[in-house]
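All remarks here apply to the structure that follows.
Heads up, one of the protein chains got dropped from this complex, but the rest are sitting where they should.
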Amino acid sequence: MSARLTAPNLQLNELGKIKHFLTIEGLKQHHLLEILDTAESFINPKTNEIKKVPILRGKTIMNLFFEPSTRTRTTFEIAEKRLSADVASLDIATSATKKGESLLDTLWNLQAMQADMFVIRHAESGAAHFFAEHVAPHVHVMNAGDGQHAHPTQAMLDMFTIRKHKGDIFDLKVAIVGDVLHSRVVRSQIQALSILEAREIRVIGPKTLMPTHPEAMGVHYYDDIEEGLRDVDVIIMVRLQNERMKSALIPSEKEFFKLFGLTPKRLALAKPDAIVMHPGPINRGVEIDSEVADGPQSVILQQVTYGIAVRMAIMSIIMSNAAQLAQHQSEQAALELENEEEEA
Amino acid sequence: MSQLNIDVNALIEQMGNTLRTMPIMDRSPRMIGIRTAGVWVAQQLHDQLQLPDALGVIDINFYRDDFSKVGINPTVMPSDIPWEIEDQHIILVDDVLYTGRTIRAALNEIFDYGRPASVTLVTLLDRKGCRELPFQADVIGMSIECNKTLKVSGPDPLTVSLTDPEEDSV
Partner (left out) sequence: MRLAINNGRVIDPSQNLDGIANIYVIRGRIAAIGNTPPKGFSADQEIDATGKWVLPGLVDLQARLGDPGSNYAGNIATETKAAVSGGITSLCCPPDTSPVNDTQAVTELIQRRARQAATAFVMPIGALTQGLQGELLSGMYSLQQAGCVALSQANQPIQNALTMKNALEYAVSHDVVVMLRCEDQRIKNKGVAHSGPVSSRLGLPAIPPSAETTALARDLILVEEAGIRAHFSQLSCARSVEMIRDAKKRGLPVTCDVAIHQLHLTEMDVLGFNSLFHVSPPLRSQQDREALLQGLKEGIIDAVVSDHTPLEKDDKALPFGESRPGISGLETLLPLLLKLVFENGLDLSTAVRAVTQNPAAILQRNIGSLESGNSADLCIVDPEAIWTLEKERMLSEGKNSPFVGWEFVGKVEQTYFQGRPVYRDNPV
């Protein structure tokens, strides 16, 4: 066969710690737990408040949104400001960067403005990897959603929420319902759930909204929601985009709700203490019945607060790892110098 | 490493007695301990003085001035000050006063919560002569030479062990 080069994990530094946060894939359990634990430390356990801390004072974080999303951008900005970083947000129209040269030029220009970290959202799968490959060694990249590939911060927030309610992710049965094919969030959720050793991950929906090879993602596919929800601990509903009807993947919202909508009757099939999650904004009567969305098992609104803490955790861990790596390197250099002197 | 022949409980009791004589006690003070060992000391003082408000806890790890060198301490936990700081008289408690940098971080964090009317600094041990920032404690349990390295263990029993640098290097 071919002399194929195995690419080193772009996300980790030479000490095996997170350097860029591009995807959940390839991370170890301890990486994810560190993020969840650090996020806890930003939240006041009694009031659920998140206080400002000065750890990223003097650092510059740039939010580059090639695909507009006010909601995600705002959570990132709040997280960055609570860490006391200097923040600049840019909405970049993709049309202006059609040619490769100008896309990289944009990046390098911004980098020259002393950016320490880029938060990138882009409509193309793999865009965050692309940027991470091209930034200077001291600059970090965080993926705020790339195409249909990954949305790892959102997935970590979901893990945080699950852990808050269930104590642990280990051994849970999780069902993800809806448009798995087009969802970057679901891809990242599935990877996080399997790294954190959920017992079973099920995906439920019509075949047209499933990737061709769900087994390659480590999940079980159900086309019958009632079978799929049986005895699960967590139900994650995925937002259904209008385009799916237009591109003839499903007939109508009404039929979708009949087949896959989460109703109180279907929710009753899950474990009695099962929680219901949704990344929002909710299509009531399409993915989920209002009674369920507003019911006691729904944890939909809490997810927003946790999103800030989780993003703060990831950003501070990345910058902390960079600090430790620099320290490690200077110690190594000092050690080598000492050895040389001894030899001499 | 050797156990110091200090009766920690007696020291704390004596510190509490000193505090009682101070004017701040007439101003319904509130107490904050600095995590981790400072909280242990503060808890004993708090019990002894029978302060009505719950003990506040701050974790100064996010406020350290050496983040760019050492990164985050993995044991960092949320601070918890369950009352308003604004206009309150604060008793700030730590186990060891050394360079003064921890106190700087703690004060910064306290001021992020609000503007206290006053802060009284209490420390179990004061390593004299090593200060890098201009802080002095108002109440001191015991002063020690700065070249001794200390370790406070607890919370129950609360003990102090001491290492001579020479001994340490052997």
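The first chain written gets the first letter, and so on, giving A and B; residue counts start at 1 in each chain.
By our rule, a contact is a pair of C-beta atoms (placed from the backbone, for glycine too) under 8 Å apart; a residue touches a chain by one contact, two chains touch by 3 or more.
None of the values given here were measured: they were computed from a predicted structure.
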Study note, to complete from the structure: Touch list for the missing chain, restricted to displayed chains, reads A
Revision key, fill the gap. In the whole complex, of A:12, A:33, A:88 or A:104, the residue touching the missing chain would be A:104
Check your understanding: If the hidden chain were put back, which of A:54, A:211 or A:228 would touch it?
Key -> A:211
Check your understanding: Which one, A:124, A:200 or A:223, makes contact with the chain that was left out?
Key -> A:124
Exercise for review: Among A:149, A:173, A:202 or A:244, choose the residue that contacts the chain missing from this document, as touch is defined above.
Suggested key: A:149
**Study point:** Contacts of chain A with the absent chain, listed as residue ranges
**Key:** 1-5, 7, 25, 99-101, 103-104, 122, 124-127, 129-130, 134, 146-150, 184, 187, 211-217, 247
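Quick note on the criterion: only the chains that are shown with their structure count from here on.
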Point to revise | Computed distance of Cα centres, chain B from chain A, in Å | key: 39
Revision key, fill the gap. Listed in rising order, chain B residues that touch chain A in their complex are 59, 61-63, 67-72, 74, 76-80, 82, 108, 112-113
Check your understanding: Touching chain B in the complex: which residues of chain A?
Key -> 34, 37-38, 40-46, 51-55, 316-317, 319-324, 326-327
